[in-house]
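Report on one structure; see the data block that follows.
A single protein chain has been omitted from the complex, and every remaining protein chain is retained in its original position.
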Amino acid sequence: MHKFLLTLLAVTLAGCLDSEERVIEEKSQGLVYCAEANPVSFNPQVTTTGSTIDIIANQLYDRLISIDPVTAEFQSELATDWRVSKDGKSVTFTLRQNVPFHTTAYFTPTRTFNADDVIFTFSRLFDVYNPYHFVGDASYPYFQSVGVDQLIRKIVRVSDYQVRFELFNAESSFLANMATDFAVVLSAEYAMKRKAAEQEGLFDQYPVGTGPYIYREYRRDNLVRFYRNPDYWKHDVALEQLVYDITPNGTARIAKLLTKECDLAAHPSSAQLSILAQREDINIEKETNLNVGYWAFNTERPPFDDIRVRKALAHAIDTDKIMQAVYYGNGTRAESMLPPTSWAFDAQTSMPLFDPDLAKSLLAEAGLKDGFDMNIWAMPVSRIYNPNARKMAELMQSDLRKIGVNVNIVEYEWNTFIQRIGEHRHDSVLLGWAADTPDPDNFFSPLLSCSATFSGKNPANWCNPKFDLLLAQALDTTDILMRKKYYADVQSLIMDELPLLPIAHGLRFQASSADVEGITLGPFGAISLANARKK
Amino acid sequence: MILDYILRRLGLLLFMLLMLSIFTFSLAYLFPGDPLSNLSGVPSNNFSQNTQLEDKYLYNSNYFTQYIAFLGRVFQGDWGLSFASGDNVFSHILDLLPATLELSVYALIVSIFIGVPAGILGSAYYNRWPDKLINSTTIVGYSMPVFWLALLLIMIFSLKLGWFPMSGRMGLLYEIPPSTGFMLIDIALAGFPYKGMAFTDALHHLTLPTIVLAMYPTTVLVRFTRESMLKIMDQNFIKTARAKGLNRRQLILHHALRNALLPVIKKIGLQFSTLITLAMITEVIFSWPGIGRWLIDSIYQRDFPAIQGGLMAVSLFVILATIVTELLYSLFDPLSRNQAHGKV
Partner (left out) sequence: MAKFKVFSEESNKSPLARFWRKFKNNHPALVGLWVFIAFALLAASAPFLAPYGVNQQHSDALLIPPSWHEMGDVRFILGTDDLGRDVLSRLMNGATYTFGLSVVAALLTTIIGVLVGTFAGISRGIRSSFLNHLLDITLSIPSLLLAIIIIAVLGPGLMNTVWAIILALLPQFIHSIRNLIVEELSKDYITAFKLDGASNWHIISRGIFPNIYEHIVVIFTMALSTAILDISALGFLKLGAQPPTTEWGAILAENLGLIYLAPWTVALPGVLLFLAVLSTNLVGDGLRQVLKERKAD
């Protein structure tokens, strides 16, 4: 026994001394990212969960076009060129040639990217004859909530490297939607291979894309491992390995950053920022971001179907206290649904102010003088728009007790939470929205439209024809002044009806080890690690 | 005689397994929600699927037939699907159990190597300063809540000093193919990749959780060994030996130890079940990807098939460990076999 141990020790030590330098170098070419939740899928088409999109969208896939975060102009990605017809009803993309798909343990591509892949990818959204349309219950939440699936009439293959999208009507946000993190291009050849093997269900779980990293393994509650794509078309990828350490607890993410177990931590809680900022070995990046944290009421469920009750509840909340205790000053108080940095922003004069007496009289008017019991669902992860929903819920609980409303706080694991909110099982929920495009429509259609209600993305369970009409009118025109006016009406309609109460807009943070560089953090969309490297 | 004993124990084992399986089966009915989806892990939302499931699970037959079908599935490894992941619960357990066992086994080894000698030392210096020191350390040790100890160690050794990592089984950048599920063995089987760095890294990751987990069983073993030694030292055959002029050292090493350690062996076996339980808390704090963390997550998420399967696996292990210990003990100590009958 002793002998064995000694030998083992000797072997280990010898191994260490032998080539320590080389090994350390190998390890340092990998990056560990502490992510806040398990990915729900590996296909961005089928989810809008930000934590999932952050992991998969920009790492595994490419889009046809993207939006430059500074100039807000469209940029070429897999499409080298795009033309919109005069009537705005058809869009032709010219595709990049010689872009290889990933070679993985489960798939070896025989051809490079071409028009078939684009047609397969986007016809899946609306075409019932696409063999994958019904895989995963035909749920494409983002596209369905903004109506892209109802918009595309057909996709025409012009040549091997040219496709034309024909639309039912001209919609000004179509290109912006094509530039979101959800509009990635999948491999048609891989899809057919899975179909031949009758494994359609695995298609969204084992990804094949064109992006900078290649999928290697996923262990639930533990890690996601990507390797470098050696043939990436855009540029060389510096990192040999990219590992996502699934760490739902925000404090644990910070702690791991401090112990160097992570190089990068998603959404460090704002409470810890002052501590991190003091450390020289840790960089904090701050960026304004298009997002909103809100408190949504289930407007179909009494007593929340009564506008007076919603108003009363809104007036009972002390937002100043929330800004201090939850955002620690790292956010701006909402003055509308849209953040002030959006071009369509219109400050609302009718924002409910903290006024418990008014709240009480409103409740009395609604016939609920003695108060009632309700629940607040607090999301279990910290996101930009709401760093600590649980704490916010507790603050609101104590505020609401003063007007006689008893609050029960409900929490579930993130993916379960999202799913149950979609089933509208809540009274009210603390959630938020981070924009995918700078287009203001992105704040309204995916969240509060009637189609969002049906696809389960509308947390207020609110369907207002007037609201939908205004949105449609705003999309029908390209005149920026007209659009601005429509969106101003949209914003004031929300304040009048109050399906949800906008609370704050958070700043986007990223905490990383000082030796990591090249991380792109934009005002919208998911994080990209394509250019990340270690010094 | 010994055969008779073994048969009796096996009978008891079977009886316990029977009770366990009945309990687990009835959980599907005890849990809120639809028993059929609790058993299968398939949420009931469409009729044709439901009918299919009802047929498979013999849902419309009486409870006994259902129970027999349940047993059949348990043996086939069909433990239903987890609500949360949609995967087979049994495959989850196969993945996770080794991590928990690995941690528990190391902690048990540590507690034996520290606890037993410390207990002997305490009894050898009965009521003198080493005994008092050991005694007060143990009482502090077993009054300390596990999670609190874990947090303290993390604060000091991970965050302040940076000596040990605070989560996981090894640095995530090392990719070790899982063959047995036991990390150290896997690394050895993979031929110490990354020039042995992976191995030392895994040892580093093991250190804090092992210490935390070992704390409670160690204190139990110290106290038990000490008591057991003192009891033996008080017996007549020791007094006789002392009267014959043997010195303390001889007394302890040649006469007392052998007799005193027998019950200790049994106690060690019983620690295993405590370890598995404490491992749950330890796993949660150290993000150890074991069955305990998974089970507790499943409780949060109301993932009933997972809770059912997890409880069954953990309890099965605890029962097996207990029975094996008793069998081993009886091999060493023939006297204990007389207690095979239902009395204590």
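In order of appearance the chains are A and B, and numbering begins at 1 in each one.
One rule holds for everything that comes next: contacts are C-beta pairs under 8 Å (C-beta built on N, C-alpha and C of every residue); 3 or more make two chains touch, one makes a residue touch a chain.
From a predicted model like this one, the values you see are computed outputs, not experimental measurements.
Taking every chain of the complex into account, the omitted one touches A, B. Contact with the omitted chain, checked across B:Ile6, B:Val74, B:Leu246 or B:Ile299, is made by B:Ile299. Of the candidate positions B:Val146, B:Val212 or B:Leu261, contact with the unshown chain belongs to B:Val146.
In the full complex, chain B contacts the hidden chain through residues 12, 15-16, 19-20, 27, 30-32, 136, 139-140, 142-148, 151-152, 155, 270, 273-274, 276-278, 280-281, 284, 295-296, 299-300, 307, 311, 314-315, 318-319, 322, 341-344.
In the full complex, chain A contacts the hidden chain through residues 249-251, 254, 269, 271-272, 274-275, 318, 320-321, 324-325, 388, 390-391, 394-395, 397-398, 401.
Just so we're on the same page, only the chains that are shown with their structure count from here on.
Taken in their complex, chain B has these residues touching chain A: 84-85, 87, 95, 154, 158-159, 162, 165-168, 171-175, 192, 194-197, 199-200, 287, 289, 293-294, 297, 300-301. Listing the residues of chain A that touch chain B in their complex gives 11-16, 18-20, 22-24, 26-27, 30, 32, 216-217, 219-223, 225, 241, 243, 245, 247, 252, 255-256, 258-261, 412-413, 415-416.
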